[in-house]
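Here the complex is missing a single protein chain, while all its other protein chains stay put.
Our next item is subunit A:
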Amino acid sequence: MSSWDNNPVLKVEHLTMRFGGLTAINDLSFNIGRGDITALIGPNGAGKTTVFNCITGFYKPTEGRLIMARSGGEKHLLERMADFKITADAKVARTFQNIRLFGGMTILENLMVAQHNPLMVASNWTIGGLLGLGGYKKSNVEAIETAKYWLERIDLIDRADKPAADLSYGDQRRLEIARAMCTGPELLCLDEPAAGLNPKESLELNTLLQYIRKEHDTSVVLIEHDMSVVMEISDHVVVLDYGVKISDGTPDFVKNDPHVIAAYLGVEDDEVGQVEEEVGI
């Protein structure tokens, strides 16, 4: 039994997602270990982003169960929750493949919006804050401090008052991760965080992710095509192809798994018959 099965932060059980006649994910089960960095890989169209959308509530799964176990012991069934509740209550945050920042707002404002829920409570759902009652001012200062902390982490503190749309691609990626972290998540889902980054930036990303995992007790699950990132930082790799799990294990195990090699590179001529027999053609 592997470490991720002992104390999983998220259990995906028999997840199936159908769009009309298309089965994007078929009976998928895997565990995401607490404190692990888990990579979800697979060829294009394997259903990785669909899995993410199911976890974060943007899609309602056709079948299956998603059990989020928070460190306090409470359990949340994500497939039953509205998307904003998943972030607010189950503490699952995400980033997007095509970056979705609030471009017309400053970098600081982006991080303040992410702290919406605690600030709403502190301002007595706006009424107390509007009347200038105590508590809100203090929380507001604290929220700015949290934002400053993350801005220092991602090295954007000098540009805090600049609009987010003015940032370079790599900076936008890191800002989106910082914004997700400002919601105080226990599970952070990153959709292709290294896409479009140069080697230096992707090295910085690795450092950032390892820092998040170590200092903030946040488990990370990421979709990634860049194998250097996957092999370097992940503890656990799940491989999908055509909506089905074909491999699940440590990076070294997955790297040498013939199913994975077949899915990515194809197979040698003399093995075609054997593989066809296995997959049932």
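The criterion applied here is as follows: contacts are C-beta pairs under 8 Å (C-beta built on N, C-alpha and C of every residue); 3 or more make two chains touch, one makes a residue touch a chain; residues count from 1.
Heads up, the rule we're going with is that contacts and distances are computed from a predicted model.
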Original post:
For the chain omitted from this view, which of "Leucine/isoleucine/valine transporter permease subunit", "Tryptophan halogenase", "ATP synthase subunit a" or "Ferritin-like domain-containing protein" is its UniProt protein name?
Top reply: "Leucine/isoleucine/valine transporter permease subunit"
Subject >> From A:32, A:51 or A:93, residue that would touch the chain that is not displayed >> reply: A:93
Original post:
Considering the whole complex, which of A:43, A:103, A:135 or A:196 touches the chain not shown?
Top reply: A:103
Original post:
Which one touches the absent chain: A:144, A:195 or A:231?
Top reply: A:144
**OP:** Please give every residue of subunit A in contact with the chain that is not shown.
**Re:** 56, 58, 83-88, 93-94, 96, 100-106, 108-109, 112-117, 119-120, 123, 126, 129-130, 136, 144, 148, 157, 160-161, 163, 165-166, 179-180, 183
